[in-house]
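Got a structure here, written out as structure tokens. Questions coming.
A single protein chain has been omitted from the complex, and every remaining protein chain is retained in its original position.
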């Protein structure tokens, strides 16, 4: 089962890429599993400002499905 | 003793002029005398919205002096 | 703050053009301590009153007093809000429905000062400045506008 993971702003800079496809069969299909996998792989520390969207929606934390798009978002800075 | 009296907006329209010079020796040098003189001469009724400025300042109601400029102002409508 | 003391001409004959607004904005691009601009524009409405439609407002003012009031309002706003710049323009004479008669422009490092000051200025101008508006209908009759 594959999901697309996207990184933005300071996080994309730290990760070194803006997007990747991850196979959840090795990581686990739980939202928390994927989050921890990415944080540890790229040594991102969540200082409380990190927000994660599933299919462009924040605060879901639901089990992931094939084709989901998970986005790691640093603090917003529009305007 | 002469003062200049100016009329604006709806009041100027009613009075039929925007400015006149009045001799206070016949009217009286009290602010109230002049106000009543003008209201009765031009049949202006003060419905509570009339404001009168002396030398561009509102709310003075002081005895008038030679050369004072008294202005009869209808409701403001800027903007 | 040198701007604070410079007396400014507020009144202009006729409507305020969008181009004037653009020029005014462009003039602030060299002031790189500004982070936020707030602009208020008053536009003449084609109100329908007793079956007749307003086609223009013909503005007049007690100009000497109005300039003093504008000065006092500006000074008070500079006291109350941490502003970089402030500009006020108001029309005299006829302004057609759809045209702009009031342009208030405030700038600050941060948005709150700019937006609060802009609202403050608009309320003060409407309440305190002796400006009068004759609402002219399409049949050339008129009535006098009152601010609410």
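Should a chain be cited, it is by its letter among A, B and C, assigned in written order, with residues numbered from 1 in that chain.
As a convention for this text, contacts are C-beta pairs under 8 Å (C-beta built on N, C-alpha and C of every residue); 3 or more make two chains touch, one makes a residue touch a chain.
Every value quoted in this text rests on a predicted model; they were computed, and no experiment measured them.
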| item | value |
| --- | --- |
| Visible contact partners (per top-of-document touch definition) of the missing chain | A, C |
| Which of A:10, A:27 or A:60 contacts the chain that the document leaves out | A:10 |
| On subunit C, residues whose C-beta touches the chain left out of the figure | 18-19, 21-23, 25-26, 28-46, 97-100, 107, 109, 111, 114-115, 118-119, 122 |
| Residues belonging to subunit A that touch the chain removed from view | 6, 8-10, 13, 49, 53, 56-57, 71, 73-79 |
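The criterion applied here is as follows: only the chains that are shown with their structure count from here on.
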| item | value |
| --- | --- |
| Between subunit C and subunit B, distance of the C-alpha-averaged centres to the nearest whole Å | 27 |
| Intercentroid distance (Cα basis), subunit C paired with subunit A, Å | 49 |
| Subunit B residues counted as touching two or more neighbouring chains | none |
| Residues of subunit C whose C-beta touches two or more other chains | none |
